[in-house]
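Here is the structure we will look at, set down as structure tokens.
Only a part of the assembly is drawn; its chains keep their places, and the rest are absent.
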Amino acid sequence: MSARVEKPPAAEVDRPTRLRLYQLMVELRDFEQRAYELFLENLVRGTSHLALGQEAISAGYAVAMRADDYTFCTYRGHGHTLARGASMAAAMAELLGRGNGMLHGKGGSMHLTDVKHGAMGSYAIVGAHLPIAAGAAWSAQVRKSGQVAVCFFGDGTTNIGAFHEALNLAVIWKLPVVFVCENNQYMEYTPIRSVTAVEHPAADRASAYGLEPILVDGNDADVMYETARQTIDTARTGGGPSLVEALTYRHGGHSRADPAKYRPDAEVREWLSRDPVTRYRERLLAAGIGEAEVNEIETRAQQKVDAATEEARKGAPAAVDGIERQVWSDGGAAWRN
Amino acid sequence: MAELSFREAIAAGIAQEMERDPMVYFIGEDVGAAGGVFKATVGLFERFGPDRVRDTPISEQAIIGAAMGAAMTGLRPIAEIMFSDFLATCWDMIANQVAKTRYMTDGQVSIPLVIRTANGGGTRFGAQHSQSLENWAMAVPGLKVVAPSTPADAKGLLAAAIRDPDPVIFFEQKSLYGVKGEVPDGEHVERLGEAKVRRDGNDCTIVALAAMVPKAMQAAEQLAADGIQATVVDVRSLVPLDTQTILREVVKTGRLFTVEENPRLCGWGAELASIVADECFDDLDGPIVRITTPHVPLPAADVLEDAAMPSVERIRQTVRSSMR
């Protein structure tokens, strides 16, 4: 009783979309790698959770989304936030705890948010953002705005109560929300299969909410883009929620503190050979896109990351007077007169 | 002025705001056709329809999460958590998500959300359905906390909470639902963060909240017969807290008593005592005394529950013996 991975989409993804997908993946890859280097330089103040290896999912969905759609993601959310168009410099500065950070240092790596671009927040307590995403979809539904909420989370998240409550509510209210489980095989250090009653933590549970199982190759940007298109379209046209399980792998440890020694070498090698970025590069070349064009995308991405890093590093430390700001909508923090 | 029960005043407050603002939505368990298990929202479903007054599954995390997501994106939701005890089942959503998201994003989002919940004891429901949990909410930065004691305030403060741009936890004391009182006709909106002096006296200040206010008032009347004139302050709003009114009365009388329905430890009265012991130290003529439920889960049987919660008699005795 186990869902099956779906075949790559029949229809070819068009060329501009493919270039856009590649560009985004490369940018996210380079950003995460730079974040890692800055951490080694001891410049990243707090923790950070990189999504190296999972870029096809964020890119595939972001490209398929409308500018006013909503993204909800986790502490592993740099990619999802940037993919929506958020400033790379502001994101990098936030990691460094600078005043020019996206949240002026108040959120940190785990809470990147850029509402102007539909990036509605990175949530650091497992499962919490699933009901919140359902709520944004409810709001879109009653406002008849045509917006869709897309909610990303990990395999480990499927075992917490909020997952169950959110899925059921979304289905009975037929909400325009897409739940995307990025199954990277691990929680922090524990393999998901050792603590889950079914093989596919999301897909094998779809039927418990009257949904079709959707199990896809999360390391294939074309597959992710097509899956995104279809599930977002279903949501936007009143067809209600979807639950997608995208199979993937994180190249590094869970967080900056984790060398990821618990993973068998062969498993790591196998997944590295399915790196979504190099795979997609090959596919572009095979599809007749010239190496020069591909190289240029890569160069531009590096430049973008370099510029962002430079700007971030120029920022002053976060301003201390921010501590007592923005608890309330009046801008302040007063709890008494 | 019309005479309404506390529960009718709640429904009237919601209706007033749903009428005024089409972005106000109301969700919860059995709040639709059933009108709520405390019948505090009767008539709303008929008047505003199943889209704006919506039944949910028994999924408290989804209720609060959905309300938060909606509040972030243009609605002004009211979410009902049937008994305040069940706040515990969605406490992450309230304390970690609703309360903190505005701050963490340095103001990128507002969360104009009201969480209404039936609070407190006196109804023999036992330890899992009778807690007074306003201090749980007060302890969390980012939540406003309101608890009315009269039908007029039930309507006026609820309307204010709905209009407030920030999350408000609105505690409705179960033992007050049947209480009747005058409620102003027409639009009625109070302001959050204002305590009210319900009785004026020069000998001591009794500060109380919600169902403890009428008890404090009765005790004050009896104390007058003992020759002790007590000021009674109704806190109404714990966050924001009207310290100016309270400190003024304490300075005037030189004595502070709190009457709290919550079990003792870390109740709102503790916070108040600590503020007064810092800022009015030189104006105090005697110890600060807190009258609370003992620090135990609330027992179910009527005799036990009545003996555990602060009573008029206990308030009177405590004040009298302490003022001697």
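Think of it as A and B in the order they're written, each chain with its own count starting at 1.
Please note the rule applied: a residue touches a chain if its C-beta (ideal position, glycine included) is under 8 Å from a C-beta of that chain, and two chains touch if they have at least 3 such contacts.
Just so you know, these numbers come straight off a predicted model, no measurement behind them.
Student: Could you spell out the copy numbers for the whole complex in terms of the labels on screen?
Tutor: Putting it as a formula, the complex in this file is A x2, B x2.
Going forward, only the chains that are shown with their structure count from here on.
Student: How many Å are there between the centre of subunit A and the centre of subunit B, using C-alpha atoms for each centre?
Tutor: Those two chain centres are 40 Å apart.
Student: Under the touch definition given earlier, write down the residues of subunit B that touch subunit A in their complex.
Tutor: Listed in rising order, the residues are 25, 51, 56-57, 59-62, 64-75, 77, 92-93, 96-97, 101-110, 112, 141-142, 165-166, 193, 239-244, 275.
Student: Would you pull the subunit A residues touching subunit B in the complex into a rising list?
Tutor: 70, 72, 103-104, 106-107, 111, 113-115, 120-121, 123, 125, 128-140, 142-143, 147, 149, 161-162, 165-166, 168-169, 172, 322, 325-331, 333-337
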